[in-house]
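One chain of protein is taken out of this complex; the other chains stay put.
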Amino acid sequence: MKKIINDPADVVTESLRGLAAAHADILRVQEDPNVVVRADAPVAGKVAVISGGGSGHEPLHGGFVGLGMLDAAVPGAVFTSPTPDAVQAAISATTGEAGALLIVKNYTGDVLNFETAGELAAAEDLDVRSVVIDDDVAVADSTYTAGRRGVGGTVLLEKIAGAAAERGDSLDAVEALARKVIGQVRSIGVALTAPTVPHVGEPSFDLGADEIEFGIGIHGEPGRERIPAEPADALVARMVGAIVEDLPFGEGDRVLLFTNSMGATPLVELYLAHGIAERLLADRGIMVERRLVGPYITSLEMQGISLTLLKLDDELTELWDAPVNTAALRWKA
Amino acid sequence: MKKIINDPADVVTESLRGLAAAHADILRVQEDPNVVVRADAPVAGKVAVISGGGSGHEPLHGGFVGLGMLDAAVPGAVFTSPTPDAVQAAISATTGEAGALLIVKNYTGDVLNFETAGELAAAEDLDVRSVVIDDDVAVADSTYTAGRRGVGGTVLLEKIAGAAAERGDSLDAVEALARKVIGQVRSIGVALTAPTVPHVGEPSFDLGADEIEFGIGIHGEPGRERIPAEPADALVARMVGAIVEDLPFGEGDRVLLFTNSMGATPLVELYLAHGIAERLLADRGIMVERRLVGPYITSLEMQGISLTLLKLDDELTELWDAPVNTAALRWKA
Amino acid sequence: MGCTPEGVANALRGAAAVIAEHRAELIELDRAIGDGDHGENMNRGFQAVVAALDGAVPDTPGAVLKLAATTLISKVGGAAGPLYGTAFLRASTVVSNQPELGAAEVVAALRAGLEGVQARGKAVEGDKTMVDALLPAVAAAEKAGGADVAAVLAAAAEGAASGAQSTVDLVARKGRASYLGERSAGHLDPGARSTALLLEAFAKAAR
Partner (left out) sequence: MGCTPEGVANALRGAAAVIAEHRAELIELDRAIGDGDHGENMNRGFQAVVAALDGAVPDTPGAVLKLAATTLISKVGGAAGPLYGTAFLRASTVVSNQPELGAAEVVAALRAGLEGVQARGKAVEGDKTMVDALLPAVAAAEKAGGADVAAVLAAAAEGAASGAQSTVDLVARKGRASYLGERSAGHLDPGARSTALLLEAFAKAAR
């Protein structure tokens, strides 16, 4: 393993120091427990929107802290859910009368740790609610699994819930909107290579020279099946099919298409895949009205991509377009 | 080689289609020859700022086309300088009375091809000037080499020249400013792994499991030396030293620090390196007043980073802060 | 012979040593059907428990268990952190502030721990989780109930070991391994393995 790190145990903390130095106008970092907080937090009268999870998915979540998106992010160790005390620290730093919404990706560890933090907050008479995002169509959603994982949809959810909170929506309204987004967003990912967790020192899984893991999670957890490598046209068609048929999305639907790099995919390939997805959706009469293309929810140095579709309406589109000023997403600000 | 592509010969064109689909509000793409042009080009009365080079360095240059930055980008085949007719097409699509500035990275192929295009433009009575950026301190600048390469400084140059053109500066002024930037920007890069060019199908070079190429170019061309892998603290100190001593930068200097990912470096490592660089510069009394952190000038799926320092003054800072609206850099717009 | 606060602390120190020793193995098991962090998470947590005990050993066994619980909750993260944390918390509650624990209290603590894990994680027998190690451990401890603490823990350790082994053939239905579906069969569950290691360490400390 070659990495630009010092002691693997210090990776997250040292990285957060760099994040803080780079974006002092947007955010600040508290250490021990590690929390990334909006520079002007707590914002009086505003619902706090908080998310978090294992590190290694950057820019998620710390890169989305700032005006119009998250009030705080709680980074755990690499690929490890953060602990309740860290979530609690994020709540304390940001949450007032208006309460807070916790955006939790559906992984056992995240759910359990945020749950505990929520209970602790309730004990302090703070109005803290949670929503669990589970947009990954690769996983069968049944009692025989831990349920679907939270993946690409998380980014869109954080943007939209953040915009609603920023415009002054109540906690009830922000929560309702978040649940609406969760209900109409779907994703799927593929991996060409595996990530290497610093404290593990070797790739998280072994993939043959001509194999693709179809339905990968953001920790490199497998999903549906291993398939032989195939041309981009075929692969993207497979991905689009899996998402579209799941919700399902149909002719005339207005959507946001999010083409995400898992980390190490060259942008030239990412845009190539995006172009194919646009074409396939147009063929189905699905109208792509907004798009996001880039590495926004990653899995360290994993090569691969994910596609996310969110069904839009006027309100969601307006919230998507609203100003945002974070390290990783910025417009109209 | 596993890549999300169809025929390797079509990678650039297909990718440009995805770029165009994703950012129709910002840019449009002309094919055969391939050129990326600002959506509202030609902008009347404005100096056109044009750059280009081999593909595989995305978001450079196409991702920097838009308000406040480039009027056009000319993408060659992967890692191959574009041909003069493509540069000519970019000039035709964007250049009027006010003339154009071509930003050329110092590689033999880029210089020769842009030179030819410039001659063709002059024959059509267009006022087209070129500047050649050569900010890479890894290469000895002597008659015994092709001279220093253009690397990270290119991004800063495109932003600043673009802002000057956008505010209405004359070609003389934009050119003078570009030469000033070139005079006071320095970079160095390191690679942990090699990129794989689609039509080659195997990594561009072989690097041992514990080796780092110090002084890498953006095509994976080697620079100073191969060194054993070392902790981030030591590696970043080596990089900062190489840049600071070259110009040299000294106590009291105001600078922009650009910490760039070569493509596949996890953001958690990139910010970690950025934090170390900030600390080392502070130790030397060099004042970091602006920063840019992310994958902005890459080498396909190469793992590695580069550091770029630009000496700032009030004018450069103002131009850096000016609104920009491109696929990859966006603020105040 | 009952368990003193110092005895419980020693058992935890022994557990920390065993986890440290098996860190790489647990990582490898989790790499196969999870995300490869279980060994690191557990080791980070138990090293923190040792550090906390080095500060001062609380004066009842229950307080020692509670210190372990809060430390694990705030240091382990992942799924295992809240689950083991809850187990120790429930165990500490059930023994309240008794100065020493006899065999009956140890059995009750083990059962409370199991119930805590199930209350939090909703896993049942056969889901291929630490529950598959804990269930037979508690059953064996209850069967050995009349005996002394050492015998109870020895029985529990044996139950956990064979329970953990039984997870190899199972298809996971909880936790990260469940994403693998059928492909999860043929692998030992890392959490079940760490449960077996902990109980083995406790049994050894009690010998």
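Each chain carries a letter (A, B and C) given by its place in the written order, and its residues are counted from 1.
The criterion applied here is as follows: a contact is a pair of C-beta atoms (placed from the backbone, for glycine too) under 8 Å apart; a residue touches a chain by one contact, two chains touch by 3 or more.
None of these values were measured; they are calculated from a predicted model.
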Note: the excluded chain touches shown chains B
Looking at the whole complex, which of B:84, B:99 or B:150 touches the chain that is not displayed? B:84
Contacting the left-out chain: of B:15, B:51, B:94 or B:113, that is B:113
The one residue from B:118, B:217 or B:266 touching the chain left out of view is B:217
Check the options B:24, B:200 or B:234 and report the residue that touches the missing chain. B:200
Would you write out the residues of chain B that touch the absent chain, in ascending order? 9, 33, 54, 76-86, 107-109, 112-113, 115-116, 138-140, 143-146, 149, 197, 199-200, 202, 204-205, 217, 219-223
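Criterion: only the chains that are shown with their structure count from here on.
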Can you list the residues of chain A that touch 2 or more other chains? 78
If you look at chain C, which of its residues touch at least two other chains? none
